[in-house]
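Shown here: the complex without one of its protein chains, the others still in place.
Chain IDs A, B and C follow the sequence of writing; residue 1 opens each chain.
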Amino acid sequence: MARIILLPGRWLIVKTNPELTWTDTTLRVRYAETDQMGVVYYANFLVWFEIGRTDFCRQHGFAYRDMEEQDGLYIMVAESRCRYKAPARYDDDILVRTCLKEVRRRVLVFDYEVYRQASDELLAEGETVHVITDRDGHPRALPEKYRDLFAAGPKHPGLGTRG
Amino acid sequence: MARIILLPGRWLIVKTNPELTWTDTTLRVRYAETDQMGVVYYANFLVWFEIGRTDFCRQHGFAYRDMEEQDGLYIMVAESRCRYKAPARYDDDILVRTCLKEVRRRVLVFDYEVYRQASDELLAEGETVHVITDRDGHPRALPEKYRDLFAAGPKHPGLGTRG
Amino acid sequence: MARIILLPGRWLIVKTNPELTWTDTTLRVRYAETDQMGVVYYANFLVWFEIGRTDFCRQHGFAYRDMEEQDGLYIMVAESRCRYKAPARYDDDILVRTCLKEVRRRVLVFDYEVYRQASDELLAEGETVHVITDRDGHPRALPEKYRDLFAAGPKHPGLGTRG
Partner (left out) sequence: MARIILLPGRWLIVKTNPELTWTDTTLRVRYAETDQMGVVYYANFLVWFEIGRTDFCRQHGFAYRDMEEQDGLYIMVAESRCRYKAPARYDDDILVRTCLKEVRRRVLVFDYEVYRQASDELLAEGETVHVITDRDGHPRALPEKYRDLFAAGPKHPGLGTRG
C-alpha cells in the first residue's frame, strides 16, 4: 500500500520506493505501431504510458473517464520523458508497469517500465508529470476521494490488465 | 465553378463531373506514417483525406474549425472507402486532390485522389460520405452560407496548399 | 468450419454465410484514439480491423509475423471500406469480429463488425481486400499450408482475444 503524508505546507508526498505500488497492463504490438525500421515508432511508447495510466486509475477503483465527465477534471500532461533500451516489435506481448511516484496538491508524477513479456527484457522506462485542471485549463487540487483511492492501493488488480 | 441545383424535394445536387472543382493539397510523408513493410500504413490515407477535406473548406472560404466552434455543426463520417494502387513511401511529396461530389440537405460526399508528385503516379483514390450533425449527433441541414460557399467554388486556391 | 472449394479455374471459394467462421478480438479504446469530437477518429477503425486480421490468423494457427519473416509473404491491402453506425468512446470495451469472406489464389477478402460490448451495439462494419505479394510487391499465390489452416477453422479461439 502506498502511504500518503500530509506535510504542513501544500504538499502530499507518497513515500519513496519500498511502498510504491506498480500496476501491470498487457498489450500486444499493433502493425500500425511499427515504422519502416521494423520496430515500434518512438512516440507510441507515450501512448502505452497513457494506457498504463488509465489502467492504474481503474485498478485503484475509478475510471479516468468519469473523472473527466463527472468532476470536470483533467489530468493535463506537463512533461514526458522516455529512455529507449531495446526495440519492441510487431506482435510482441508487452507489459507496461505503472506507478504513481509523487502526489502533490495539483501535480501527479507517474513512472513507467515497458517489458517484452517473452524475454522479460526492459524495453523502455519513462516518466510523465501532470497537472490537475478544470475544463478551461485552470489548475485545481486533486479531490480528496481520488487521493484516498490512490493511497488505498490497487483494489482491483485484475480489472485493468488489457491494453 | 460547381453548380448546385435546388430540387423541389429535399435534395441539393452538385451537377456531375464536368463542373466538379478539385482542390489541391500537398504534404510530405512522415516517418511515423510508415510501417514495417516500408510503406505508408493503410489507415493513414484516411488521415490524408481529412487533410484534403479541411483544405477544401478553407479554399472555399471557411475554416471547418469555425463551423464546429461558431455553428456547433459537425461533419460526421458515415462511410469511407479507399482503393490502394501503389505504395507511398517516407519523405515522398504527396498531392491530395479533393472534390465535393455530392451536396444533399444533410449529406456531403467527397472524392479523393492521392498522387506521388515526383512521378505523377496515382497511389490511391477514395470516397467519404458525411452527415451534418449538431453537438449531440442529431442530423442537421447544411446552413445556406456553406452551401453558397461550396457553390461559389474555390476562391482562395493558394491558401490551403500545405498539409 | 469454413469450406474451401477448388473450382476448375484459378479460384478457391469459401462458401457463403452459413459456414463462415468469425473470430472475436477485444480491445479497450485508448485516449490517443479519440479526437476533439469526443469520439474515436474514423481512421482508427482500420487499425482495429488490422488487429482483428492478426488475431484471425493467430486463432487459425499461425502468426502473420512468421508469414512475413519465414515465407517473405505480405498481405498487402488493395481496398478498404467502413460504414460508421455509432461512435466509439474512450475506455469503451470493444469487440472486433473478423471473418475471411473470400479466399482466392492471390486474394483475401476479410469482413469486420465492431461492437460496443456494454450495449452490444454495432458501431461499424467494414471490409478489406488484400493481395498476397513477395517482398518486392509482386503477386504470389497463397501457400497451401495457409489455405489449409484457414479451411480448418479456428483451432485456438482463446489465443488471440486481446487487442
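Things to note:
Note that contacts are C-beta pairs under 8 Å (C-beta built on N, C-alpha and C of every residue); 3 or more make two chains touch, one makes a residue touch a chain.
Treat the numbers as computed from the prediction; the structure is a model and nothing was measured.
Check A:22, A:62 or A:84 against the missing chain and you find that the one touching it is A:84. Mapped onto chain C, contacts with the missing chain fall at residues 31-32, 34-39, 41, 43, 90. Counting over the whole complex, chain B has residues 26-28, 30-32, 47, 50-51, 54, 63-65, 89-91, 162-163 touching the chain that is not drawn.
In the full complex, chain A touches the omitted chain through residues 36-37, 42-44, 46-47, 50, 68, 74, 76-84, 87, 137.
Here is the rule we use: only the chains that are shown with their structure count from here on.
Between the CA-based centres of chain B and chain C the separation comes to 27 Å, rounded to the whole angstrom. Mean C-alpha positions place chain A and chain C at a centre distance of 31 Å. Touching two or more other chains at once are residues 31-32, 90 of chain A.
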